[in-house]
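Here the complex is missing a single protein chain, while all its other protein chains stay put.
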Amino acid sequence: MSAGLQLIIAFAVFLSLLGLGMQVPFAIAIPAVVYLFMQNGFDAFNGLGLVSWGSMDSFTLTAIPLFILLAEILQKSGLSFRIYRGLSVLVARIPGGLLQTNIAGCAVFAAISGSSIATAASIGSVALPQLGQRKYDRRLSAGSLAAGGTLGILFPPSIAMIVYGTFSETSVAKLFMAGVIPGLILTAMFMAYIAVYTTMRPSAAPAEILTRSVAGIMGALVDVLPFAILIAFILGSIYSGLATPTEAAAIGCLFGIAISVIWGDLTWSNFVAAMHRTVEVVGNILFIVYAAFLFSYAISYAGVGDDVTAFVVGLHLSKVEFFIAVFVLYTVLGCLVESLGMIVITVPLLYPVLVQYGVDPIWFGVMLVMFIELGQISPPIGINLFVIQSIWDGKLSEVVMGTVPFHLIMLVLLFMLAIWPEIALFLPTRMG
Amino acid sequence: TPVTAGQTWNAYTYNSVATVTAAKGLAELFDEIGKRTNGELKIKLHLGGTLQIKATDITQAVADNIVQMGDDAFFLGSVPVGAVVRLPMLVHDPVEYQKVSAILAPALSEAYAKRGIVVVGQYVFPEQVIWSRKELKSLKDIQGQKIRVISPDQGEFIKKMGGSPVTLGTAEVPAAIDRGVVDGAITASSGYGYVWRDLFKYNYRLNLGYVSSLLLVNKKAWDRLSPSVQTVVQDTIREIADKTTRAMAAEDQDLTQKLAAQMTATSPSPAEVEEAGQKIRPYYAEWAKAQGPEAAELLDQVRKALGR
Partner (left out) sequence: MLSSPQTQHLDAGHVVEAGPSQPVEGWIERLCRWLCELAIMSMMVMVAAEVLLRNLFGVSLQSADELGGYLLVAVSFLSLSTCFVSGAFHKVEFIDNRLGERGHALRKLIFDAIALAFCLLLLWQLVRLVLRSFDGGDFAATILGTPLWIPQLTMPLGTAALCYSLIRTLRADIRWLGAASRRSRGQ
């Protein structure tokens, strides 16, 4: 059987299982083992043990359970209700209301988290129940969170940039700086879109109660205060060098428990309920991540990524043609492979070609992160889509449809970056 | 020419960067093997991370025939006796390394044979030195500094010099240095010294020792090759692995000079080298005791040969 046919069969199995109602992580993992079997029979399964161990024995991933636990504790202690009550007063004048805080929240959280999954999952589990109760537009709620999560790897710290920097031997510090302005622009564009959309369709974002009284605004500030202190604590611990981002998840979680005891209603039974829910959410997300690793292994085992990249490299294109090809390549790979796998497979092969085309490696790093972000919200294996869908009750199609406009906005930023590389290079070139 | 029904092997390296000298060496090696065996043996290289198998599990992956060949620099958890040549400050220069490596070879082959693996070659990384963003121009400057280490041995060394060793994943190091979670790290110029060059201000060129990477082949796959092909493969590996070692050493000197222009590089005085050696020496015996009689015996031989 040809390599192409095997890949097509693996995909057909995936789409059939997903469409016919197989649980999402199984629907990803089972085609992976089918694909392995087609390649090398039972012998191909021998790597499954080491691959399982190699994928999940990861200190970096511990940020996921810890940030989810933090979010659940804020939720169950009633603090997130108070936070959103306060925020809704403060943002009442801004079109889009609490939807704007989704984006702002993701941008702030992105500064403490290196991963877009952690960003989407953490802000999402605080925000979605509140947005649902307040009858915000479901698609827009889910889409803004799935897309907002991708800010997690554009703002420093960013795991994807660290990996790219390591692969391409570019300065990680400069890459971090290069992500800041595009990140701010993307945040602004997301917020502008929400403002325009909700102005044109007011039903998407219910009007929040307008308060003009000083007491009302003071009350709102008091509601938001605990969260502001928590975010300041987490950011402060990272930027003062007390803790790495992964470690900050743990001390932030402890601090969040303390805050919930002081300001919130964190009883023992609330705490037990938060732990219970954390296991369910975390178990689901980690199983999806694990299944994505298995799928990625099956694809790497076949060497498909290598072949595709080598094919593109072998076409000897002009610079513009090359970029269109790279764009197509990453769009396709983004639907197939999880984000880090994408870097590992393509950058070593593409990097020498970039040098030939005289492409700035820092600028390309930012483009690459944008491509990865797109991949993370592209169906069928855009992992952020599943993450958002796993923490609420909506349909996957609602998440996908809600994400489409944000997808387009990211494409606009990509074109802006292609035309004006200074957007990315302004800060790094002014660094010492 | 007749079509020969040759074998195709999958090879896996810990190295995830295709452009570094070690990985380029492997690519050249597999190319040459293909040519010189007239296609009897084709080897497909998978870079670190692409197979979701950890660098520390490569020995296991070769033993289990998941890949037929492994390029393994992180084998200590599977074959601990290999650590003897990596003890800090034990080996001072490449000539000494050759000597020590020859003493170790039989023990290494035997340990690997037990796991159904043939050791077919090795290449050696350049000297491991200390880098920091805080002032680091002498041995006593290590005092109070938080240095990222990648092995318990390195940790022991930093502790003995009055610093605090910290273990961090490679991906977390740049942000950690940037924000002062750690002050510095141990690596070679041509390793991460160059990659993280913008984060360091000082390079203290005290040579802690050398790290080698072993080329491993699954015994069953190896036995399936005809003796003549085995000889060709063995000779090609020896030739190109040695070439890689030399290329990396030359590159390291080159980069060390380049980096000296953007940070303060200090070579230790002979008195400092002696002092560091004195302080870490008691640890050698502790290490051997923990590893058992075979390791102790090997360490004795090595120390006799080096006279330290």
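Just so it is clear, A and B label the chains in written order, and each chain counts residues from 1 on its own.
The rule we apply is simple: contacts are C-beta pairs under 8 Å (C-beta built on N, C-alpha and C of every residue); 3 or more make two chains touch, one makes a residue touch a chain.
The structure displayed is predicted, hence computed values, not measured ones.
Within the set A:S144, A:S260, A:T346 or A:S390, the residue that contacts the chain not displayed is A:S390. For the chain missing from the display, the contacting residue among A:G78, A:G132 or A:P206 is A:G132, taking the whole complex into account. Only one residue from A:A111, A:A205 or A:V282 touches the chain missing from this view: A:V282.
Considering B:I33, B:L104 or B:L168, the position touching the chain not shown turns out to be B:L168 (whole complex). Within chain A, the residues in touch with the undisplayed chain are 17-27, 29-30, 33, 45-46, 48-50, 52-53, 56-59, 61-62, 65-66, 69, 128-129, 131-135, 237, 242-243, 246-247, 249-251, 253-254, 275-276, 278-284, 286-287, 290, 386, 389-390, 392-398.
Touch with the hidden chain on the side of chain B covers residues 56, 59-60, 63-64, 74, 76-78, 80, 83, 115, 144, 146, 151-152, 155, 164-169.
To be clear about the criterion, only the chains that are shown with their structure count from here on.
Centre to centre, using the average C-alpha position, chain A and chain B are separated by 35 Å. Contact residues of chain A toward chain B in the complex are 43, 46-47, 50-51, 53-55, 57, 59-60, 114, 156-157, 159, 162-163, 165-169, 171-174, 176, 238-246, 293, 296-297, 300-301, 303, 305, 340-341, 344-345, 348-349, 351-352.
Only residues 16-20, 23, 44, 46-54, 57, 60-61, 64-66, 168-172, 174-176, 178-181, 194-199 of chain B touch chain A when the two sit together in their complex.
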